[in-house]
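Structure in structure tokens, see below.
With one protein chain removed, the remaining protein chains of the complex are shown where they sit.
Letters A, B and C name the chains as they come in the text, with residue numbers starting at 1 for each one.
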Amino acid sequence: MTSVLRVQDLKKYFPLGKDLFGRPTQVVHAVESVSFDVKKGRTLGIVGESGCGKSTTARLLMHLIEPDEGRILIHGKEYGQIGGRHPLSELRKQMQMVFQDSYASLNPRLTIEDSIAFGPRIHGVKEVQARQMARDLLERVGLNPGVFIRRYPHELSGGQRQRVNIARALAIQPEIVILDEAVSALDKSVQAQVLNLLADLKKELGLTYLFISHDLNVVQYISDDVMVMYLGQVVESGPVEQLYRQSAHPYTRALLNSVPAQTPGTRKDYIVLEGDPPNPIAPPSGCRFHPRCEFARAICSEKTPDTVRVEGEHRAACFRLPQSAGHQHYIALQEVQDDTTH
Amino acid sequence: MFVFIFRRFLFALPIALAVAAVCFSLVHLAPGDPLTAVIPADAPAEVVIAIKEAYGMDRPLWIQFVSWVQRAVQGDLGVSVATGRPVMGDIQLALSNTLTLAFASAFLGFSGGILLGALAAVYRGTWIDKAATAVAITGVSVPHYWLGLILVIIFSVQLDWLPSMGAGPGGSANWAWDWAHLRHLILPAVTMCFIPMGIVTRTVRATVAEILNSEFVTALQARGLRRPRITLHIAKNAAPTVLSVMGLQFGYLLGGSILVETVFSWPGTGFLLNTAIFQRDIPLLQGIILVLAMFFVALNLLVDVLQTLMDPRIKRS
Amino acid sequence: MTPLIEVKKLNVTFQGEEGPIYAVQDVSFDLAPGETLALLGESGCGKSVTMKSLMRLHPEHKTQISGQIQVAGQDLLSMKSSALSKLRGKTISMVFQEPMLAFDPVFTIGDQIIEAVRRHEGCSQADARQRALEMLERVRIPSAAKRLKAYPHEMSGGMRQRAMIALALACRPQILLADEPTTALDATVQIQVLLLLKELQRELGMSMIFVTHDVGVAIEVADRTAVMYAGRIIEQGPVQEVLSHPQHPYTQGLLAATVHPGMDRHQPLPAIPGSPPQLLRRMEDCAFAPRCPHAQEACSLPLPAVDHQAARWSRCIAHTSA
Partner (left out) sequence: MSTQAKSFALAAETAAISRGYWSTVWMRLKRDKVSVFCASILLVLVMIALFAPWIAPYDPSQGTMMKRLSAIGTPGHWLGTDELGRDMLSRLMYGGQMSLLMGLLPVFIAFVIGTALGLLAGFFGGWVNTLIMRTTDVFFAFPAVLLAIAISGALGAGFINAILSLTLVFIPPIARVAESVTTSVRNLDFVDAARASGARSLTIIRVHILGNVLGPVFIYSTSLVSVCMILAAGLSFLGLGVKPPVAEWGLMLNTLRQSIYIQPWISVLPGLMIFITSLCFNLLSDGLRGAMDIKR
């Protein structure tokens, strides 16, 4: 399978505050050397807690903010304002985004029809056709155009608004859709409706999804591949079954383990981490997870672990993994296996 | 702490300089030559040049500005074209009178405004709220110079209870804290207090209403705290906002007193400014505006610092 | 055992701009000493409103409350405000969803705990401070003495919620009301706080009412659960039973629609169609009927009464008439 989207060493720092000479007093290390591939027709789930950089990554991919370093390739082409690159307007036709807040992502002064038709109009579709597209799309996302087309966002429920946002994203006929916590704000019964809709659309239109969420159960359900982020870095990635069954990074294991069981009678023994995720303003040295890691040793605070292959496409960045440590810091494979099966 | 105050001070400096530049350029806004008042119309060319040289008007503009600022920092604002006296002395005297008036109105306006605003917020939707809001909106809608006139008509002309002119007996310009002088203060102070009272009322009402709507007030009730204690919490939360509005209003009282001072012939900066305008006394005009604006800049700085000290949410770095 | 809380036929109506909103309708339940009850439901189902009523925290001029609420043997709704304020924070205490909003932002954490302790225990400043320190240590806030002087915004989300718990428990209440206390927290922090609450509840022997929309959280903390929909409790019983063998079609639908591990990824989720009704009218019939797969004509008739004392009941004609 071919990669539709390839990201290499993406980096973004945000300056915070200014001193007397206009220099930033602090820097948020939002995204640090993030690389990944998304194959055509698959869904990549990105999980992580607040401040892990998953939403920033989404905005970087859309070029809503410009990365400090790194490359974003779609079908091998790089887009952006820098000379020699393909124009951004081309990128917009290939990749679209749905945001978490269904209300804030619709202009309150525009009708549903105008909001959906806006994108096609920008790309030169005639008004009559754009309106027809809006009606068709509304129907497609399960809203009766006759009822909704002239409505304003505040007259819709959260679930209905999010359907409109999906229609709006699809109006430009993209290949890739980034769903940034798109179902997180919805109630469970409504969430299920929208998840079904997303699955249907993907099948019908051959879409590729980037599904960003903090809800580990939903990510497991919808994704083919998963990427776990912690404080701006990717700590583990791989096919969903493998990663959820045999997580290799201590953070992933703790994260997956912290979700209460959804069925009664299966009370779990939790792996409880200490404290909150640290502030991305001053991330810990070395492996950023080391202050909360029960396996941390000296090297973890000194060096950043490389990302190594665990098995097949399953990769992780931890010194406890055999190839990662380098020669001196080899930790027995046996120990690793004991821990992961425990 | 000192670092923080120092930083705020440094940030205020460019503003102060820009303000000085605006004051300085007022001269060049004015049509005609600013020296027409001193130069006789039939003066020979040499005399004109000599006078211009004496006032430094022959040099390039920016050099004039720099030397003007240099002198201003040392307290020398030049000499009045009309009276020939140093501008600074006149302004000092007038400023103390204006400050007296401003403090008196601020006291009346702020205490009235806080009281009305708090009442309105606590009894939201009741007749108390409506009455307080009505007083507030009247306060900000009434042309204060007209209100002053009405007060003069009632209390001076018709009832003859209070004097309507000057700051003391016999039109004295020297203030003193005795009844003879205080009688002169009452009408202008009452006249001027209505705008700050209206604005403070509205601010307090809106701020307190917003605080009452926030969840932490419910949480305070859930802790079983009694009413006075909850009121303390609300007051401390409202204080920074209300304080900054009061600071601004005090500044407006200082700078905006010209109309009321004119109505009551109160010998303050506004009255002086009025004279300066009609005598086209540019150094005096420039000086008054510079001094008042600098007061305002300093006041803003003070409010800013106080606000930061009072509100832990504002970062001090 | 006499229950600590007895709620009978509670109705809460808010005066909205467009007319009345019937937020809670005909809610009855008990809470035994030492027991944890989870109020489970989606947004707008009335679970938080019900809980705020247990402390009479609604704005009085826009809220109508009817029914009966007994807290620790006292009639809450007829209570004078002075007696009420004595009860709040002392007998019955509350942990809010967003500690950032529930703490006064311009007072330190320590001052707020001390203030509450002094109000209810009448002790000296030094003793109250000592108690505050103990409480912060008890909820395992690192360097507690330093944290007493911290303002709410200076703490991380998890630490703030711990401080909130310390404050709520500072006067050793008999009943703790927890309103989605872990919803705003990250997954790894949520479990810390959840386990902490469970542990403290057991140690202090408190009763707890836990409001949540998360089935997993309810399973983790509660003995009993009451599922709410459209302002009413529609099913009630031991948490294990209700959530493994739900009777009401809404509970069934909710559990089926909630994504959980081990689901078949290639099958569509059994979603409940439509969305919950707006609470603009007082309802006698079943509010779920328009979305219910088993709806029949009889569902539009007024619901039959249920025995609220029963260990297990649900408000569906399929069960109450049987």
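Methods note: contacts are C-beta pairs under 8 Å (C-beta built on N, C-alpha and C of every residue); 3 or more make two chains touch, one makes a residue touch a chain.
Since the model is a prediction, treat every value here as computed from it, not as a measurement.
Chemist: Out of A:Arg150, A:Lys203 or A:Arg297, which residue would touch the omitted chain in the full complex?
Modeler: Here the residue in touch with the unshown chain is A:Arg150.
Chemist: With respect to the chain omitted from the figure, which of A:Val4, A:Met97, A:Val183 or A:Val226 is a touching residue?
Modeler: A:Met97
Chemist: Please identify which residue in B:Pro44, B:Pro143 or B:Pro228 touches the non-displayed chain.
Modeler: Touches the omitted chain: B:Pro143.
Chemist: Of the residues in chain B, which ones touch the absent chain?
Modeler: Missing-chain contacts on chain B: residues 15-16, 18-19, 22-23, 26-27, 29-31, 137-138, 140-147, 149-150, 152-153, 157-158, 251-252, 254-256, 258-259, 262-263, 273-274, 276-278, 285, 289, 292-293, 296-297, 300.
Chemist: Where does chain A touch the missing chain, residue by residue?
Modeler: Counting only chain A, the missing chain is touched by 59, 62, 64, 88-89, 92-93, 96-97, 99-101, 103-111, 115, 118-119, 122-123, 142-144, 147-148, 150-152, 154-155, 160, 165, 168-169, 171-172, 193.
As a convention for this text, only the chains that are shown with their structure count from here on.
Chemist: I'd like the Å distance between the centres of chain A and chain C, where a centre is the mean of that chain's Cα atoms.
Modeler: 32
Chemist: Taking the mean of the C-alpha atoms as each chain's centre, how many Å separate chain B from chain C?
Modeler: Averaging C-alpha atoms per chain gives centres 53 Å apart.
Chemist: Indicate the whole-number Å distance between the mean C-alpha point of chain A and the mean C-alpha point of chain B.
Modeler: From the centre of chain A to the centre of chain B is 55 Å.
Chemist: When you check chain C against every other chain, which residues touch at least two of them?
Modeler: Where chain C is concerned, no single residue meets two or more other chains.
Chemist: Quick check: what residues of chain B touch more than one other chain, meaning two or more?
Modeler: none
Chemist: Quick check on the complex: what are the chain A residues that touch chain C?
Modeler: Chain A reaches chain C through residues 49-50, 157, 159-160, 187-193, 195-196, 199-200, 214-218, 220-222, 244, 254-255, 258-265, 267, 270, 272-273, 275-277, 279.
Chemist: Spell out the part of chain B that touches chain C in their complex, as residue ranges.
Modeler: Where chain B meets chain C, its residues are 125, 214-216, 218-226, 229, 233, 236-237, 310-313.
Chemist: For the complex, which residues does chain C have touching chain B?
Modeler: 52, 55, 57, 61, 85-90, 93-94, 96, 98, 101-107, 115-116, 119-120, 151, 153, 167
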